[in-house]
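All protein chains but one are shown at their positions in the complex.
Chain naming follows the written order as A, B and C, and within any one chain the residues start at number 1.
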């Protein structure tokens, strides 16, 4: 996953490396969307991010679930981290994700890939109604139509298999072109 | 279903009776909820309704899908009809219902029962953030905690199997007591 | 929908035409799949059908829900009708469909189109383990890989928006290419 997630201080770099080679790490993925008054998705929000190696890519909101943190609290925290405090995300009432994305360190084992670790992400579509101001390492947030988000140009700007994830989110909401 | 749904003018009473004996009729069921800022359900809204036979019961929002009407438009129309124009319902982004409730004219065939017809209802949990003012034949709208809504008192005030439907909605949102 | 579904005898042609102009008609759509021992989809089964106007197209299993018929009984009936009595379909344990496909008589209102009627189809992925022998008006059943089923060749052989439906089914099962 291209989102850079700072692990809490009680992991040293060595400890983090040790854990990441031994356990699947639990993540949440959130696909921010704009909806009309009937709930139909009109836009998909994608972050423009710079990876540590300086490559630029588009990505959904993503981050780790912490010890003793509920899924819904992790979703809210990462959405606020990436979209700013005025985004007003509507976290889903149900804990049922639309899919589970399994990012494997080995490319090709699944559609998702994370060279650093085996991450398992619960994926949700999250309508946001407020004003989004990307923070931290996100350079920008761009709202695409479903057709643009599923189109070849945006798809090839997404890494780690998140192009597939966005198309799965569109399929789930009945907006896959 | 206890919701009284006036069919459009192009059905006479005779025509309506004829159709109801021959076809399953498509409905939507919406369980209105209040959620906190993490999306967790805090209250379930139930209508207090009087049936044609003057019996009083609690019910979810319910109504028929019209010819050439999308599911999401039917949801919005019935929510506005029953909760008033200021309810501000968040219609789900996905068309995937949490369950499909099959109301049979024969009691016991399924948990749901409608003596008038075979109705098949797509059921959704719908967060509402606005001011709810029951309209039309609804006498009142009461917000219950999940524990109250699943408790014996409220459950026995629900007819047509909608007590089960409410507990299914609570189960889907992780709030079944 | 390209599936030709004979309505029961108590509808004359005139009655059927009358109903189809006034009510949404409830359907089930089933996407037959082969799965491996871990449940992963390996093949998608598509029917080759001739429409009344002699055009040939590929389609999923589709048909009407009858009065007083449960969704699961309608699924089983149509799967046996189209795949033969030895197909051994595993009807899902949950009534929750992966999507609801709204076939409108007006093209473009939704991704799905049916010139004859407004049909609302509850869509399910159904693993089949037995021997499939297409019956009735189905000319053939062909098993495609997920890549083939989502590819341009097969997609353009599907009518009524069912190409989208198949890709939604693949997305739901984590197999969208």
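Just so it is clear, contacts are C-beta pairs under 8 Å (C-beta built on N, C-alpha and C of every residue); 3 or more make two chains touch, one makes a residue touch a chain.
This is a predicted model, so every value here is computed, not measured.
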{"item": "Visible contact partners (per top-of-document touch definition) of the missing chain", "value": "A, B, C"}
{"item": "Residues from chain A at the interface with the omitted partner, ascending", "value": "10-11, 19, 21-26, 65-71, 94-100, 102, 104-106, 109-110, 118, 120, 122"}
{"item": "Those residues of chain B which, in the complete complex, touch the missing chain", "value": "99-100, 110-111, 164, 167-168, 171-172, 174, 176"}
{"item": "Absent-chain interface as seen on chain C, which is shown", "value": "33, 35, 37-41, 70, 72-73, 75-76, 90-96, 98, 125, 127, 172-174"}
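Here, only the chains that are shown with their structure count from here on.
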{"item": "Whole-Å gap between the CA centroids of chain B and chain C", "value": "28"}
{"item": "Residues of chain C touching at least two other chains", "value": "99-100, 110"}
